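Inspection log for the structure reproduced underneath, given as C-alpha cells.
A single protein chain has been removed from this complex, and every other one stays in its place.
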Amino acid sequence: MNPIAQEMQNIAKELLTSGEVTAVIGWEKGTFWYQSTPVMITSAEEADKLIWDEFCQPNLSKYLLDYRLNEGKVAIFVKGCDARAFNRLLQDNQIERQKAYLIGIPCPGMKDHKQAALVEESAKDSVPLAKVCQSCRYPNPVVYDRLIGSEVTPRATEPDFSDVMALEAMTPDERYAFWQEQHTKCIRCYACRNACPACNCRNCIFSDSKSGWISKDVNTSENQFYAITRATHVAGRCVECGQCEMVCPSNIPIMLMNKKYIKDINDLFGKYDAGIDIDTPTPLGHYKLDDPEEFM
Amino acid sequence: MIVIDKNKLTDLLDALNQSYQVIVPAKSADLTQFMPYDAVKEKNAEIILNENTVLSPKWLFLPQSEGMYAFWAKNKKLEIVDLPSDLEKMRIVFPVRHCDVQGIACLDKVFLDERHVDGQYLEKREKTVVMALMCNNPKDSCFCASMGVDRAHANNTVADVQVYDLGSEYAFEALSDKGQQAVEAIKALGSEKTVAVPEVKEQKIKVNIEGLPEKLSGMFYDSIWDSFMFKCIGCGTCAFICPTCYCFDINNKIRGEEGVKLRTWDSCMFDEYMLMAGGHNPRPGKKERVRNRFLHKLEYFYENYQMMLCTGCGRCLRKCPMNVDIVKFINQANAK
Amino acid sequence: MSSVNENFEPKILVFACNWCTYAGADLAGLSRLQYPPNVRILRVPCSGRVNPQFVLRAFQRGIDGVLVCGCHPGDCHYTSGNYYTRRRYLLMKRMLEFMGTDPERFQTRWISGSEGPKFQEVITEATGIIKAIGPNRKMRDDLTIQAAFAQRDAEEEEGEAK
Amino acid sequence: MKKYAYYPGCTLGSTGVEYGLSTLEVCKKLGIEMWEIPDYNCCGSSSAHLVNPYLALGLSARNMAIAEEAGLDVAIPCAACYSHSKAAELAVKESPEKRAIIEDIIGRTYKGESKAKSILEVLAESLDLEELKAQVVHPLKGLKVVTYYGCLLTRPKKIACDDAEDPIMMDNILAALGAEILPWSAKTECCGASHTASEPGVGIGMTDKILLAAQKSGADCVATACPMCMGNLDMRQVQAAKMFNHNYNIPIYYFTELLGLALGIDSKKMGCDRHFVPAMELLQKYEKGGEQ
Partner (left out) sequence: MKKVGVFVCHCGSNIAHSVDCAKVAETLKDFPNVAFSTDYKYMCSEPGQELIKKAIKEQGLDRVVVCSCSPRMHENTFRNCVAQAGLNPYMFEMANIREQCSWVHPDDMEKATEKAIDLAKMAVSKVCYDEPLEKSYSPVTKRALVVGGGIAGIQTAIDIANNGFVVDIVERTPSIGGKMSQIDKTFPTLDCSACILTPKMVEASSHPNINLITFAEVEKVEGYVGNFDVTIRKKARSVDMSKCTGCGTCWSKCPTKVPSEFELGMSMRKAIYTPFPQAIPNKPVIDREHCLKFTKGICGVCSKVCPAGAIDYTIEDELVTERYGAIVMATGYQLFDASVYGEYGYGRYPDVISGLQFERLINASGPTMGHLLRPSDGKEPKNVVFIKCVGSRDENKGKEYCSRTCCMYTAKQATLVRDKIKDSKVYVFYMDVRTPGKGYEEFYNRTTEKYEANYIRGRVSKITQEGDKLLVHGEDTLLGRPVKVEADMVVLATAMVSNPDAAHLAQLVGFSYDKDGFYTESHPKLAPVETHTAGVFLAGACQGPKDIPDTVAQAGAAAVKVTALLSKDKLETEPSVSVVDQKNCAGCGHCVNICPYRAISLETIQERVNGKTIERKVAHVNSSLCRGCGACTVTCRSSSISLKHFTNKQILAEVDALCLQ
C-alpha cells in the first residue's frame, strides 16, 4: 500500500467519522489492472477501497454535479487537472465552492490505459504516460483544502503543440482525409461530452433532436459537425485533462482539436490557461480593442 | 469437415470474395470492427483473429443509421418511395466468435419474432452467411461460458458454418444449406477429414447465473443499485458496442419537400431516451438507467425469451470509461 | 483539382449585419454597382449573431462559399458585437482550415454602410476565386438524401429526355 | 547586477577620452558591468548617411546585432552614436523591408530586440537616487550647475531618450549628488555642431549664445553628455569670447565626471585635467571635502 493511498484512507476515515462530509469520492481498483475507477464511500469502513496508482486518471470533479442539491459537503480527491476542472465548474456557476472539500494530490502523471490494455500486467513499466500527462504544466492542484504529499515539478512549462503542428504541415486535402477517417469511426456515444468538465449544459443541443442543429443520422458529416461544434464550445475553457480522448471507444484524437484552439488562442489573444484563475473571463468571453485584425 | 491450412487464409478469403461480399474483423485507424474485405485489402488493414472487435458485428444486421423509406411531396401530395437495398451480393462474415453469434441470436429473437418480422432485418439475415469460429484463446475479459454460450458449438439457429481452430488448420463444418454452398466454394483448398472438437481453455472470469433472473425480479428497490449507479457517466458506449443491445429510435431527415425516415441506434443510458411529452422522464437519474440496463440484460429478456441478453463478450468490461462491470454486479447480486 | 467545368455556378452565402454590410449592399444596389449573381445575402441584426455552427451547416448543405460580414470594429450599432465576431472568426477560420476545408471558401470581412464599392469588390473577388476552385465536396451531408432519390431523379431525366 | 554592451564609438578614444574614462570608472563603482562590443565599427553618424542612408543604418545595425546575439542592450555615451544606433533599431522594428535590406548589408540577423540606450538612460534606469545619495563621498553641495542636453539627445522626438522640450534626467542625477541645478534658457539649444568649423561666423555665434546664457544664469559650470557639445563649449570658449568680446571662464564637465567626483573617484584618473578651460581647480575644491 503506497503512502499516498494510506493517507487518503486516513483522511477519508477522519472526514467521514467527524461528519464533516457526507461522502468521499476517490478511486478504487477496477476489473483489470489498468483500470482505477471512481468510487463513492459514505462510511468510514469502506475507506480501505480507496487506492492511488498510476491509472487513477478519471476526472472526479464532474461527479459533484450530481450532488449540488444535497445539503452536506462532498469530499473529492483532485489531481492537477481535476483541480482545474473544479475551477472550470466553479467559473460556470455549476457548483458551489463550500459544498466541496478538495483533497489535493500532486500528480506524477497517469499511464495511458489504452496502451496498458494491449500488454500484460508484468509489462506494466513499459506503458507510456498518457499524452496530456507527458507535457503537463499543472501537476500540482491549483485549488485544494488539504494537500497530500509534496509538490512535484511540472513536466513542461510550455504546452506541447508538436502534434498540432504536424497536422498543420499537411495539405488541406491530406488533413481533410485524416479527419474524414477519424470522424467516420465516431459512433456518437457522447462519452467525450459526458466526461468533459467543460461540457456542463443542462440538456445538450446534441441530445435534443428538436434543437434543429443536428439530425440523429450517424454519418461522417454529422459526426464532424458534432466534433467541431463541441471543440468550439469548449474553446478557451478546456482544461486539457484529456478525458475526452481517454474515454473515446473509437480512439479519435479529440485533444488535437482542443489543442489547436488553445494554440490559436495563445497566439492571437495572449497565453491563457483555463481553470487557473477563475476571475479573468475566458478568452471568448471578453475582447480587447486591439485584438489582431485580419478582416479589414 | 473440410480442413484448410491456416496459411491459405488469404486464398480462402479471395475465393469467397468472388461470389460473396466477404466481411472480416479488422483493425484500421486504431479501431477494430467488422469491415468489408475489399476495404481491408485497400487499406491493408490487419485482420484480427485472436480477439473480439471493439464494435460488434451487430451493425451488419441493425446498422447504426438506416433509411427505412423515403418520402416527398409531389405537388402537395405525399409520395412514399421504397429505398433500394444496397445488398447486391450475398455477404459472408468470417470469423464470428460464439459470443457474437449468440448476440445475433438474441437480435433474431426480437426482430424475427413471429408476431412481427422486421423486413429489413430479415433481408440482411437471409443474405448473410455467418461462419462461427470456436475460439479457444479467450481474452481475460471473456465470460461467455458462464453466460450459457456453448464454447464448442455455436448457436445453430444463427451459425451457417462452424469453424474449428485446430492450431495450424481450420476445420469447416456446414450447418445449413447456405453454409453448405459456402463450404462448397472453398472445398478445393482443403481436404475432407473428420476431426474431433478441440477442447477449450478455461476462462478467467466465471460467474454464476443460476436462478439470477428470478432473484433479480425481487430486487427492484434493493440498495445494491446505489453503489453501482454512481460511476456511470450516462454515455452510450456500452449500448453501442454491445452485440445484443437493439434499442433504436425512428426520426426524419428532411430537405425541403423530400426526406428519409431513419432508424438509428439509441441507448437507454441517454436522458432523452425515456423523455416523454410534457417533460416527464420515468427514468430521470443514473440509478434508474443503470438498473434498467442490468435488469433488461439479466431479467426482463430472460422472462420473455428464456435467454440472457448478455453473451459474455466482455466488451463493456473493457470499454466502459468508468468500468461499470456487469460481472461484479452479478456476483454482488448473488451474494445478497 | 480536376478541371472545373466552365458552367459551374458557385452558390455563396453572405451573412450581412443589418446596420452596416446590409446597408452597404443596398448602397451598391443604389449606385448600380454590378457583381456576380451567385451571392445570397442573409440579414442578421449583428455580425455577433452569426453562430459558427451556421457556417458549418452551410458547408454541410453544399454551399460553395460563406462570408460573414459586419461593421468595422468601433462602428457596431450594439457597441461590441463585432469585437466578439472578430475573436470567434479568427479562431473559426483557423479551425476550418485545420479540418481541411479549402481556405478560400470562408471569409470574414468588415464592410461599412458607406462602402458600396468595397462590397462589390469583395463579392466579385470571392466569386472568382470560388468559381476557380470548383464546387465544395467537403463536409457535405445531403448524400443520404441524394442516394434515396437517385432512382426518382433518373426517371425524371428520362421523362424529360423523351 | 546590471549588464550592458558598451559602445565607445570613435570619440571616446580620442577627443572625448575623459568621457570614456569617467563613464567606465563610474559604472565600475556603481556595479554596472560594461561588456565592450567586440570588433565594433563606426556608427556612421558623421557623413555616412549623406552617401547612402542604408550605409549609416547598416553600420550601427551591425554593432547592435552583435550585442543582440549576446542578448544585451547597448549603453552608448556619445549622443551622436546613440542617435544613429536608435535610428537603426527603430528602422528594423518598424518596417520589414528596411530590416531585410539592413540584414542583407550586414550579413547577420538583427530583430531590434536589443535596444540602444544613452548612458544617461542607463544610469537613470539602473540607479535608485536614494541609494546613490548614500554612496556619495564628496557631496557637491553649493556647486551651481546648469545642465546642457544639446540637440542629438532630444531630437527628433521618436529617438529622444528624455522629454524633447524639458529633459530632466541629468538634472535628477546631479541634484541627487547635492549640486544646485539652476534654470537657464539654453538647455536644448544647438551648440553649433560642425558649423563652428565649416561656418565659424554662424557656428561660433551659437556656441557663444549658450556660454552667455550659462554666465547669465550664474552657474559655476556646465554639465553635458555629448562629446561634440563639449568640443565646442570647452575648446572654442576662448575663441568665442574673443570673437564676440565676452569674458568667460566657465569649466565644462561631462556629467559622468561630476558623478565620478561625487563618488570619490580621483579626477586625474578620469582625465579631468585634459580640458581646455581649466577644470581641475573647481574639482579639487570638492575633492578636499567640498565647500564649507
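Lettered A, B, C and D in written order, each chain numbered from 1.
One rule holds for everything that comes next: contacts are C-beta pairs under 8 Å (C-beta built on N, C-alpha and C of every residue); 3 or more make two chains touch, one makes a residue touch a chain.
Model, not experiment: these values are computed from the prediction.
Please provide the labels of all shown chains that the missing chain touches.
Every shown chain touched by the left-out chain: A, B, C, D.
Looking at the whole complex, which of B:D14, B:D226 or B:E257 touches the chain that is not displayed?
Only one listed residue reaches the unshown chain, and that is B:E257.
Check the options A:N93, A:S122, A:T157 or A:T171 and report the residue that touches the missing chain.
Residue touching the absent chain, from the options given: A:N93.
Which of these touches the unseen chain: A:W213, A:Y226, A:F269 or A:F295?
Of all options in A:W213, A:Y226, A:F269 or A:F295, contact with the hidden chain holds for A:W213.
When the complex is taken as a whole, what residues of chain B touch the one chain not shown?
Interface residues of chain B facing the absent chain: 73, 75-76, 255-257, 279, 284-285.
If the missing chain were put back, which residues of chain C would it touch?
9, 11, 13, 18, 22-23, 25-26, 28-30, 32-35, 37, 40-46, 48-52, 54, 57-58, 61-63, 77-81, 84, 88, 120, 142
At which residues does chain A meet the chain that is not included here?
On the side of chain A, residues 69, 92-94, 200-205, 211-213, 233, 281-282, 284-286 touch the unshown chain.
Keep in mind that, in the parts below, only the chains that are shown with their structure count from here on.
By the contact definition above, name the pair with the higher C-beta contact count: A-B or B-C.
By the number of C-beta pairs in contact, the winner is A-B.
Find me the chain with the mean Cα position closest to the mean of all the protein Cα atoms on display.
A
If you average the CA atoms of chain B and of chain C, how far apart do the two points sit, in angstrom?
The separation of the two C-alpha centroids amounts to 44 Å.
For chain A and chain D, let me know how many angstrom lie between their CA-based centres, rounded off.
The mean C-alpha positions of chain A and chain D differ by 59 Å.
Spell out, as numbers or ranges, the residues of chain A touching 2 or more other chains.
Expected reply: 217, 219.
Indicate the residues of chain D shared as contacts by at least two other chains.
none
Which of the chains are touching one another, listed as pairs?
By the stated definition, chains touch in these pairs: A-B, A-C, B-C.
Which stretch or stretches of chain B touch chain C in the complex?
67, 70, 72, 81, 83-84, 253, 255, 258-260
Residue numbers of chain C touching chain B in their complex, please.
Chain C reaches chain B through residues 142, 144-145, 148-152.
In their shared complex, at which residues does chain A touch chain C?
164, 167-168, 172-180, 213, 217, 219, 221-222, 224-225, 228-229, 231-232, 235, 257, 260-261, 264-265, 268-269, 283-284, 287, 289, 291-296
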